[in-house]
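Let me give you the structure first, and then I'll get to my questions.
With one protein chain removed, the remaining protein chains of the complex are shown where they sit.
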Amino acid sequence: MYLTRRAEFSAAHTLFNPELSRDENERLFGKCGNPQGHGHNYVLEVTVKGTIDTKTGFFINAETLKVIIDREIVDLVDHKNINLEIDYFREHVATCENMAKWIWGRLQNKIEGCTLHRVKLFETANNCVEYFGDENEGPR
Amino acid sequence: MYLTRRAEFSAAHTLFNPELSRDENERLFGKCGNPQGHGHNYVLEVTVKGTIDTKTGFFINAETLKVIIDREIVDLVDHKNINLEIDYFREHVATCENMAKWIWGRLQNKIEGCTLHRVKLFETANNCVEYFGDENEGPR
Amino acid sequence: MYLTRRAEFSAAHTLFNPELSRDENERLFGKCGNPQGHGHNYVLEVTVKGTIDTKTGFFINAETLKVIIDREIVDLVDHKNINLEIDYFREHVATCENMAKWIWGRLQNKIEGCTLHRVKLFETANNCVEYFGDENEGPR
Amino acid sequence: MYLTRRAEFSAAHTLFNPELSRDENERLFGKCGNPQGHGHNYVLEVTVKGTIDTKTGFFINAETLKVIIDREIVDLVDHKNINLEIDYFREHVATCENMAKWIWGRLQNKIEGCTLHRVKLFETANNCVEYFGDENEGPR
Amino acid sequence: MYLTRRAEFSAAHTLFNPELSRDENERLFGKCGNPQGHGHNYVLEVTVKGTIDTKTGFFINAETLKVIIDREIVDLVDHKNINLEIDYFREHVATCENMAKWIWGRLQNKIEGCTLHRVKLFETANNCVEYFGDENEGPR
Partner (left out) sequence: MYLTRRAEFSAAHTLFNPELSRDENERLFGKCGNPQGHGHNYVLEVTVKGTIDTKTGFFINAETLKVIIDREIVDLVDHKNINLEIDYFREHVATCENMAKWIWGRLQNKIEGCTLHRVKLFETANNCVEYFGDENEGPR
């Protein structure tokens, strides 16, 4: 049984790798690499996996999961500039892919009674990424 | 090849385990355990798996699947009080998780020519569960 | 200039007029009149009208409007049974239309610095009502 | 007859009035005034009003309207920092309300054969503003 | 008080005026004028205006309105080719604008106890038209 909880946050970011030249950045990231930054309403879906407890009819209270997601993720990035205000993104390009990995890393050990299964992050309605932990495992 | 059919129904429910004290219920279920009940527009997605028949170009007519879902599920729960009007939920807490299991159980042997793969049930736009049958199998 | 703020709540209701016979109720309300109740995820949109203040760039802070909507409406109806827990609906049929009027009545004098313009209430994705205050005026 | 065309753009902004103290800004704008900026996927709906031409069955080609919206608005703000890259917002707080006025001003004289009726701008799914031109007129 | 009911239908159409040359058609309609036709999932919203009846709490049953919309509109156009199967569109270009007028004409005298206020028709998520009856009146 899988439970998914959805959250939203609004943040600014830009795609820029300081180890590369300005030309190389522009070639790789196009308008997404505008150094002044741009922004998104991100949609985050966190999926956990567990077995139903007969007493409660669930394995984790969706409200409990919401509290964890808010505390570990939303409160840190909502109405923030990701490049400037999250340390991880000083050393990693602030792509949706790297954000999904960062979210996985922060949530992985915070959820009790069930297992983190998937982090899905929408940058826009047209683009999203999914991460299932170890990339070599290929869970799906 | 997987086909998914979406349906909606509006129902009242409450989360309450009669074997537990009122305090214990309140601690476990919070505002979701209000004994007067509350309600949702549930969204149900049923996914079946099969192999395309060259003659028809599909393995089950989406309209046939719709008829089964309406007859087995929607007609029983739409504009109903799930706790009071579905026997199964006299003995099982009416969580989204248990509803997904009940839906799986009702659909499993009703679909011909293909296999039930997944039941996905949204309680709100922010919460959904997915069930793939035997929980120990872990299909995804 | 008009500002619209959106909110959601989950509630149970039924359509039933105690002054009418059971047959008359069934004829008028069909499955919506099931006495056990059913429920919805309601979506509420509140629109206010005002003139931009040069200093702030708005006429009411959207967050202030949110706080008023939550306190006056959402906290009273979310995860509640509207028929049993809101006094107004002991004497008024709990239709979407009457709920919009009740919402208008509660919000009308609570909003400062601008004017309540419209209350829009979705019962499902397929049905909604709009109320602009005095029905005889024909505001739109 | 009214035609509405929808567009999207992703941009960073912050709410900050340089003529006010930092404390005053924080009191007025809360987390929206984070000086590092944050961002949104804005949704813009432009409505024009006209009379159907019998020959074409429309009064403006929706594609023509799209081209105007892209050239006059989307190309200027998409993947941009509104505060830093649009001159108008050096002197006006970059609220959704002021953005709607700026959009109205840019579109008003660019549309031929019909009249600009409304600019509707969503900052998130929960917040939007509507502008109909002269605020004193109160068209709706 | 306004009530809106939403419906959907899937239909093929093309934009073509037989009184014009092929070049003129192509210039006017671009890819929308492909003579082989293309198609859409149209979304139709019908808004009616009335005064609440104290006995029922509404002025028209949303289900009654649904039945009228299905009988007068959806049953005629769903899974049809609008140009070939609706007589009106042999003499009128099958634009969204003309379809809204045709829908208005068919519904206008079929609704009892309230007044047809608006027909809103979405061709895609990005394009919609609204019609309020007599275009000269300027109802909104």
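Each chain carries a letter (A, B, C, D and E) given by its place in the written order, and its residues are counted from 1.
One rule holds in what follows: a contact is a pair of C-beta atoms (placed from the backbone, for glycine too) under 8 Å apart; a residue touches a chain by one contact, two chains touch by 3 or more.
It should be emphasised that the depicted structure is a prediction, and the values quoted were computed from it without experimental measurement.
Novice: Counting the whole assembly, list the visible chains that the omitted chain makes contact with.
Specialist: A, B, E
Novice: Residues on chain E that touch the omitted chain in the whole complex?
Specialist: 8, 10-13, 31-32, 34, 36-41, 78-81, 84-85, 124-125
Novice: Using the touch rule from the top, list residues of chain B that touch the missing partner.
Specialist: Contacting residues on chain B, toward the hidden partner: 1-7, 47, 49, 51-52, 55-59, 61-63, 66, 139-140.
Novice: Write the list of chain A residues that the hidden chain touches.
Specialist: The list for chain A reads 15, 17, 19-20, 28-30, 32, 92-98, 100-101, 125-131, 135, 138, 140.
Note that in this section only the chains that are shown with their structure count from here on.
Novice: Where the centres are mean C-alpha positions, what is the separation of chain C from chain E, in Å?
Specialist: Averaging C-alpha atoms per chain gives centres 28 Å apart.
Novice: Touching two or more other chains, which residues of chain E qualify?
Specialist: 140 - these are the residues of chain E that touch more than one other chain.
Novice: Counting only chain pairs that touch, give me the topology of the graph as line, ring, star, complete or other.
Specialist: Topology of the interface graph: other, matching no listed pattern.
Novice: On the basis of the stated criterion, which chains touch which? Give every pair.
Specialist: Chains touch in the following pairs: A-B, A-D, B-C, C-D, C-E, D-E.
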